[in-house]
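The complex is shown incomplete by one protein chain, all other protein chains being positioned as in the whole.
Going in written order, the chains are labelled A and B, and every chain counts its residues from 1.
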Amino acid sequence: MKDIILVTLAAGNGTRMKSVIPKPLHKIAGQTILEHSFECVKNLLVKKKIIIASDDLITQGGNILNESQIVIQTEKLGTGHAVMQCIDDLYDNCNVVINYGDTPFVKPETIAQMLEKLNNGWDIIVLGSHIADISQKYGRLITNGEDLVEIIEYKDANEEVRASNFCNSGIIVANGKILKQSLAEIKPNNASGEYYLTDIIKIAKDSSHKATFVKCEENEVMGINSRIDLAIAEGHFQQILRKKHLENGVTMLDPASVYFSFDTIIENDVILENNIHFGLGVCVKNGTIIKAFSHLEKCKVGNNCVIGPFARIRPNTILQNSVHIGNFVEIKASELSEGVKANHLTYIGDAKIGEKTNIGAGTITCNYDGFEKHKTQIGSNVFVGSNTCFIAPINVEDSAITAAGSVISKNVPKNAIAIERSEQKNIENAAERFRKKKK
Amino acid sequence: MKDIILVTLAAGNGTRMKSVIPKPLHKIAGQTILEHSFECVKNLLVKKKIIIASDDLITQGGNILNESQIVIQTEKLGTGHAVMQCIDDLYDNCNVVINYGDTPFVKPETIAQMLEKLNNGWDIIVLGSHIADISQKYGRLITNGEDLVEIIEYKDANEEVRASNFCNSGIIVANGKILKQSLAEIKPNNASGEYYLTDIIKIAKDSSHKATFVKCEENEVMGINSRIDLAIAEGHFQQILRKKHLENGVTMLDPASVYFSFDTIIENDVILENNIHFGLGVCVKNGTIIKAFSHLEKCKVGNNCVIGPFARIRPNTILQNSVHIGNFVEIKASELSEGVKANHLTYIGDAKIGEKTNIGAGTITCNYDGFEKHKTQIGSNVFVGSNTCFIAPINVEDSAITAAGSVISKNVPKNAIAIERSEQKNIENAAERFRKKKK
Partner (left out) sequence: MKDIILVTLAAGNGTRMKSVIPKPLHKIAGQTILEHSFECVKNLLVKKKIIIASDDLITQGGNILNESQIVIQTEKLGTGHAVMQCIDDLYDNCNVVINYGDTPFVKPETIAQMLEKLNNGWDIIVLGSHIADISQKYGRLITNGEDLVEIIEYKDANEEVRASNFCNSGIIVANGKILKQSLAEIKPNNASGEYYLTDIIKIAKDSSHKATFVKCEENEVMGINSRIDLAIAEGHFQQILRKKHLENGVTMLDPASVYFSFDTIIENDVILENNIHFGLGVCVKNGTIIKAFSHLEKCKVGNNCVIGPFARIRPNTILQNSVHIGNFVEIKASELSEGVKANHLTYIGDAKIGEKTNIGAGTITCNYDGFEKHKTQIGSNVFVGSNTCFIAPINVEDSAITAAGSVISKNVPKNAIAIERSEQKNIENAAERFRKKKK
């Protein structure tokens, strides 16, 4: 088995994105386009990933670039020039997969099929697809049986060639040795003065090497050049995610109104009302219902919970089984044990709450003092009266009660009632006097 | 007039639903598929409804099964076998409508048309429809003029028969006597060893009885076998509901973003912004605007109200005319009289509020003591200061005022100001000292 090297061309400016963020770092379903583009080799043992990058991508790429070798392309002289930047990193005993940091949806099965062709004696394999809108200015693949005769760029194509709808995706799998040899011979002798990667086909064939092609759906090789493209790609990927979750046995009142992240996990017999937003890292177990207008990120939701409507579950939250989170409630970095209820207008942050505790309406954990975050610890079977403030750090023991409207700044022992309140005074006829004065 | 008997086949497992809930109990627009399937006879005097049910359906069906006679089908030997389970409940002087607990949208007009054919001398009438996707494996209706010659199951059909797009829906209306006779003669002599209900056509015709058909739109006989089917059915039904409400004179900024229940009632000149969820049992009177991101269930909303955005109206709530409910406000089991305003971050539960009372931001009715729910009674022209907690049971009389931030635990007389508050202390430079310590 030869080594596999992935070369991802990601140095394009993406000016049509009108963004300070490099195009490969824009996101689809919470994951950068660049990371999506890596998915096509996720089942393979890849020896190294080489990213041909712009300065901006290197500056802003962060962790995403960690496992890759980065090669800067400063001058932008075409796709052939881009791959030539890493020619010294390729070697004879390797197979090379060339893909793009703006082409997120190429499937592992497709790359596997291309690599298989290398085993069957082909030297270069190009991925093509039949396009619906023939006016698009992609290069055309000229084929003869299994043989890839030539790739003709749109601007060099005559009417007859343009009438073909079988187009070049740019994705190439090649024998490393032959790729290196061919790359070295690309010349910028064309109208735009660029080095075309596609020229390797003719070069390789002229040296008696063999080129072929693999076909895929047009959607699979959709590239992203503008925010409209990005929105279309997002919509396409959301459809894939929605279908997956429906097939897994999730009920959705209106699938098109649910936004998933690429890594959302939902078990069967979960019911999703309309308009749910799943940020990254959410896992929901079966029997749970998430009502309309809920927003979840990086959290685990147990079995048979009732969430929302208008619930926001923020990162590092764990909701055990049968937890109820109601409307206008925010939970952040907290663990709520089985059977906890927090149904109305509440903010729980940095808290740990025991089983069957009831959190009254308007409860707030005052977890931040302007400098640090502090923990709130509430036991099981506690009854938290409405509009209670907990000044963290604080500990409320099992089976305690807090009186409505109390600011709880001292720990509360087990079974105690804690109250912070003045006496109510009713001032007779004062309202009438006030109104008279006002008028 | 003969008696009409409805036989609903609802014993299917629905394994493709991947659910612990039997398929007929999944819901569309808030109503079970099974109940939807009853709608096709809603205008008829039905002598009895017989449901051929699975154990699971009987266990989980609850009230839905109350008005029906339930017959268990333990072995699942085909549609013919299913109907045979209730053969003793049929009699000569009846007409039988056979439908399905997973086929929700058959129209009353269609059943009426089928019954009319019985009056015109036909003995068995099968409902068929022309399907768009000919690859679907439904049985094909072979017709000759008005005569239904035969129903050929897809697997038994040759290419020519499969090329026909006129398919069997399974819905049958039949003369009770002839149905009973024919059912008794069905044999499981086919590849799958099942009793096919469709065999009654040939059996009846062999005894010189007459079979015909009625046609309907494909949508009308859509069946539900998976969550994808369920989502499609829900989408289809929502479109019907949206069109109905638009035609009634409701303005919707984005009809596709409004989710209705099957029983939602909305008068004309109501404006619905985007993203509204109507749970069961909502009635909205004219001149009212419901702003975006609102969620309503089992409530009555009067004329010229302003609801939302981000309002949640929960069951057993009555909002009289000109009530304003603003953002992040939840109202539950309460009656708000004309002109009441509760515009910000409020929870009102189990309350009765008089005319023109103003509820300040952050008001909470503390209606639950961990054991029971208690009532809050607030008079008219009351001014409730922000962040007031009412410890129910409590009574605040007309024209009273509560001071902001007060916990009101004792009744407030008419025209009084009630206040529960300590003295504010300003500790000079204490903030500076605190910050120094923290750093």
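Here is the rule we go by: a residue touches a chain if its C-beta (ideal position, glycine included) is under 8 Å from a C-beta of that chain, and two chains touch if they have at least 3 such contacts.
It should be emphasised that the depicted structure is a prediction, and the values quoted were computed from it without experimental measurement.
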item: Touch criterion as defined above, residue of A:G121, A:G145, A:G193 or A:G370 at the omitted chain; value: A:G370
item: Omitted-chain contact residue, chosen from B:T212, B:S257 or B:N415; value: B:S257
item: Touching residue (missing chain; options B:A11, B:A342 or B:A361); value: B:A361
item: Footprint left on chain A by the chain that the document does not show; value: 17-21, 26, 226-228, 230-231, 234-235, 238, 256-257, 259, 275, 277, 293, 295, 310, 312, 328, 330, 345-347, 362, 364, 366, 368-370, 383, 387, 389, 391, 399-401, 406-410, 412-413, 415-422, 435, 438-439
item: Absent-chain interface as seen on chain B, which is shown; value: 243, 246-257, 268-269, 273-275, 291-293, 309-310, 326-328, 344-345, 358, 360-362, 369-372, 383, 385-387, 401, 403-405, 421-432, 434-435
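The working rule: only the chains that are shown with their structure count from here on.
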item: Approximate Å spacing (C-alpha centroids) for the pair chain A, chain B; value: 34
